[in-house]
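Only one protein chain is missing; all other protein chains are in place.
This part shows chain A:
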């Protein structure tokens, strides 16, 4: 099953059937496009409006990318601080948790009051992407094999050597796992931020196009924008999975096939 062509064919067949069903519902019920456009019309709109939509996609991807990068740097940096000082960890971790569990959609309008639109959207994307990187990296830094730690001590390793040659490599798979989650969340954060900004009539990202299309009852374009958001999510996930595979394929269980 693992290498059989059915692994690719079956999901594709299910997808094709779903699209066919969608098309049949539209044509049989003679639904107007402002209620539910046919898949063909969505594709047509995607091609027709590609300049506007692709520009919006670039805006959203840029926000997501920068947010992810900042989340990565900030998450790893804070995890390292946590690893060196338990007091700082005790003091700051609950705040990180509060930021994480408060729904971003509830924070976004506030951010739009205090920050300019782009920064506010970026902040929303960053704040949700930050936590999984922090939590996973902190966990990884704590997961060092105690025997290896003893071996480093016995060999007279400095704190720096222990960090670079033992703690960071140990934390790497955890960090990459966190990054994969953070990638999806950064996109969600960016979309939420753009939605909030969009309802205030500002913005240019994909989510703003959705809000705008909904106001104008341009449902085919709404679907086209939705399609692109979904596509962006897949691309981000695939890129981070590829990164993880490239880094871990020689040694980590998670990236070794079932051979």
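Assume a residue touches a chain if its C-beta (ideal position, glycine included) is under 8 Å from a C-beta of that chain, and two chains touch if they have at least 3 such contacts; residues count from 1.
Basically, contacts and distances are computed from a predicted model.
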UniProt protein name of the chain not shown, from "Type-4 uracil-DNA glycosylase", "RNA polymerase, sigma-24 subunit, ECF subfamily", "High-affinity zinc uptake system membrane protein ZnuB" or "ABC transporter ATP-binding protein": "ABC transporter ATP-binding protein"
Touching the absent chain when the full complex is considered, from A:82, A:126, A:152 or A:208: A:152
Residue numbers in chain A that touch the chain omitted from display: 145, 147-148, 150-157, 161, 165-166, 169, 172, 250-253, 256
